[in-house]
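Of the protein chains in this complex, all but one are displayed in their positions.
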Amino acid sequence: MRFFSDNAASVHPKVLDAIARVNQVDTAYDGDSLSRSLDTAFSELFECDVAALWVSTGTAANALGLASLCPPHGSIVCHSEAHIQIDECGAPEFYTHGAKLLLAPGEGAKLSPDAVRGVVGAIRKDVHQAQPHAVSITNATEYGLTYSENDVRAIGDAARELGLRFHMDGARFANAVASTGATPADLTWKSGVDVLSFGFVKNGGMSAEALIFFDPSLAEATRYRRKRGGHLLSKGRYLAAQILAMLEDGLWLDNARAANEGANALGQAAGTRLVYPVQANEVFVRMTSQEAARLRAQGFDFYDWAPGEIRLVISWDQPKHEVSALAAAISGL
Amino acid sequence: MRFFSDNAASVHPKVLDAIARVNQVDTAYDGDSLSRSLDTAFSELFECDVAALWVSTGTAANALGLASLCPPHGSIVCHSEAHIQIDECGAPEFYTHGAKLLLAPGEGAKLSPDAVRGVVGAIRKDVHQAQPHAVSITNATEYGLTYSENDVRAIGDAARELGLRFHMDGARFANAVASTGATPADLTWKSGVDVLSFGFVKNGGMSAEALIFFDPSLAEATRYRRKRGGHLLSKGRYLAAQILAMLEDGLWLDNARAANEGANALGQAAGTRLVYPVQANEVFVRMTSQEAARLRAQGFDFYDWAPGEIRLVISWDQPKHEVSALAAAISGL
Amino acid sequence: MRFFSDNAASVHPKVLDAIARVNQVDTAYDGDSLSRSLDTAFSELFECDVAALWVSTGTAANALGLASLCPPHGSIVCHSEAHIQIDECGAPEFYTHGAKLLLAPGEGAKLSPDAVRGVVGAIRKDVHQAQPHAVSITNATEYGLTYSENDVRAIGDAARELGLRFHMDGARFANAVASTGATPADLTWKSGVDVLSFGFVKNGGMSAEALIFFDPSLAEATRYRRKRGGHLLSKGRYLAAQILAMLEDGLWLDNARAANEGANALGQAAGTRLVYPVQANEVFVRMTSQEAARLRAQGFDFYDWAPGEIRLVISWDQPKHEVSALAAAISGL
Partner (left out) sequence: MRFFSDNAASVHPKVLDAIARVNQVDTAYDGDSLSRSLDTAFSELFECDVAALWVSTGTAANALGLASLCPPHGSIVCHSEAHIQIDECGAPEFYTHGAKLLLAPGEGAKLSPDAVRGVVGAIRKDVHQAQPHAVSITNATEYGLTYSENDVRAIGDAARELGLRFHMDGARFANAVASTGATPADLTWKSGVDVLSFGFVKNGGMSAEALIFFDPSLAEATRYRRKRGGHLLSKGRYLAAQILAMLEDGLWLDNARAANEGANALGQAAGTRLVYPVQANEVFVRMTSQEAARLRAQGFDFYDWAPGEIRLVISWDQPKHEVSALAAAISGL
């Protein structure tokens, strides 16, 4: 029973079916009808005109998105534990050609407007310092916290005030939407977001994420950067098909809700052991290494996160009985 | 009846089946058993110890491969019509951080050792010029010519003499093997090749190419570069499965032979109209625009390549009746 | 008697005097009054509002200038023998983060509008090719030819028509102005030039070139790029002083005229041996290696340029008797 990461989950059968359905010759790259329909599909979902590009990984989505917002001599404000800082081996630096990440603090990897202002305020306005051009947040955060519509707008307001563009790493955007109940529009452009990395792979997809530009003009250079980064697959229809299958009938939301529900069940079992409130599909639980060993002995696999702390990630396809069993085991510690 | 490009072909059913078969939770990234078996699978195929990394595109494979061979201040000899120069929007420059491509001439996009020596000989050995560090050839070439084992070795010998590492863009390596009858080993490391981009997507795959390092130590930094380029997919098993399905029972060779046979049939029909001998799965045919229009009126689609010249690409899945019909139509011009 | 290169000449005494005169504590970087006066000084010279930045080398000026005009995923049209392609070890690729140089032909390293159109016309308008964003010419060229006002305007018109920005490498701009008799304004912005690398080092300076932006808004990002490139010297007043000394009383033009006159004298002596007409301070002369050896035996040093061809460069400080002696020696061959 694996609670390591939603990264490792299976692909939803409807996604596989969609791949099989497009298995005939078609126009290469993103010239097929499915790829060309993405702008429309996401414009409907977000209730405004957007440009939507498929890419294979969240890291590529983030790095391309950031590169569209920040020049090589600029800097980007993010949390010190943001995925773009910690887990992408310098992909933002690679795609931006060396822009700096300015690290801000915040409980649970969540940025506050004041944290953003603090980091930006420390930068002198002269050529000796890489000037801030953008801010990036992760929703839900790397610790499973969500930014509500109000939270996002507060960052968005600070960004506009500080002259920053605004990127959201939405590797678990679906979980954030499911959890907050906000509309996709409310959680993004209506609250100031310029570019969204919309994740599908953790949530039932196989190899397709969407990079959403709420200012479609930003997408133009990105089309070249995507090719130049080796991310313009020749058989793009198999990526577009995945994404469209996820959007159809709200599969993306259903999957996220299922994962969130599992997390909530574990959170209730963990009670006061919780390090952070459970707002998405990740649960951080305080326990001794002996306790962790007892869980593992019962067949549960997960990562130790910090001394006296484990991380549990619930996937869209996590069997309910696994969740129930783990909840019971935690309660029984 | 589409003869535009093998890029747009369907995915072989065995590849789709393989994808479906790995559809359960497994270790993320390239930690699953299939990804970890690639080194062994390719070491057997190439009869030597290799390191093999999956990536999603040929452009990524080429750019990562070149970056492993040439520093930012160096240069790479290639044909002036090489894919890496013409059709990758500067991906080699991006991944090498600005190395220069030094362009050599040659009929049918095929490099000769003398062309390589000529380009390198024109570079002064001082810091004002980007010194050559590598040579790259495409086998089969962008015009459907193949390098035989002897051809490759001649380039390899020149490379060693000139102090260059040797990359092969094998987007259509399968077609070259099928056409020349040489072993994969003979066409590569036994003839001096250091790194091979081994293409599967044009040949029945969906979204997986293999980057083969005959000097496995070169792969180490590339693992970081792959992540940093956003090319380390979290569900890598779906890529490894594609490649392993292509290798199983020689599917990659069968598919390439089918495509080559179609090209040969068209080549025979084209006769003296041929611009280049047909050695792989591309056929370049001289004809007037009126003649091209007549073919199109009969339902055949293809690209005009140059004034008075069309390009026909035959895919692994090209129906035989389409080939026969086109051959007859060409004969009837 | 050295005719190798104007690169190696001495520094004009007035330039050294100017350096000595600023030798007291002053504001660091480019905050001193001399550095701050450059915009005005060059705006007067060019009869329009410009932004002027000092840098230490022509390579830095060219690379920073090009980076202000072309994104990493773009390309720049230049002559195949342009200094930026041949002699800067990839500095343009470094500062542009990997933009491609598209090479055009032309006698004497001189571009024609048709050559530019030919190169640009060969680029497909799709994401697979690095789209042209700029054109760069060298005036005077690497072979001592000049672009007249009409020549520059013809390139400028082509650039505007093709959507390209226009850079001029003016390492020997002074020689071009002296030779053509055009005003600095006529040879640049009035004919479409956006950015000029204005060389002083070959012409009597020590370590200061000027990068001139006829569209001052382009200078803003360049100020950061200059710092980031390590080119913002802390004691910038010693660079500004050099440039202002060169501008004072037309010293830059006087020096260039002296060099050009020497070249003309050698050109007349060379007569039909000339490879190119003499229009600046370089003279390319056909002669056998035996003839070259006879000149060297008489104490004249210079580079062999190509089989049967030598290059003579006349510096601003070349003693007249050296020129006369060489002219006589050439006539006497």
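Just so it is clear, A, B and C label the chains in written order, and each chain counts residues from 1 on its own.
We take it that a residue touches a chain if its C-beta (ideal position, glycine included) is under 8 Å from a C-beta of that chain, and two chains touch if they have at least 3 such contacts.
Everything numeric in this text was worked out from a predicted model, so none of it was measured.
Q: Of C:202, C:257 or C:311, which sits in contact with the chain we cannot see?
A: C:202
Q: Where the complex has a chain not shown, which of B:5, B:23, B:85 or B:131 is the residue touching it?
A: Hidden-chain contact among the options goes to B:131.
Q: Specify the residue from the set C:23, C:40 or C:331 that touches the hidden chain.
A: C:23
Q: Counting contacts across the full complex, list the positions on chain B that touch the omitted chain.
A: These residues touch the chain not displayed: 71-74, 97, 127-128, 130-131, 221, 223-228, 232.
Q: Tell me where the left-out chain touches chain A, residue by residue.
A: 72-73, 75, 86-90, 93-94, 96-101, 103, 127-130
Q: Which chain C residues touch the hidden chain?
A: Given the touch definition above, chain C has residues 2, 4-5, 7-11, 13, 16, 19-20, 23-29, 55-61, 63-64, 88-91, 94-95, 201-202, 206-207, 224, 227-235, 238-239, 315, 317 touching the missing chain.
What we mean here is this: only the chains that are shown with their structure count from here on.
Q: Could you work out how far the Cα centre of chain A sits from that of chain C, in whole Å?
A: 50
Q: With centres defined as the mean C-alpha position, give me the chain A-chain B separation in Å.
A: 34
Q: Show the residues in chain B shared as contacts by 2 or more other chains, in ascending order.
A: Residue numbers touching two or more other chains: 88-90, 94.
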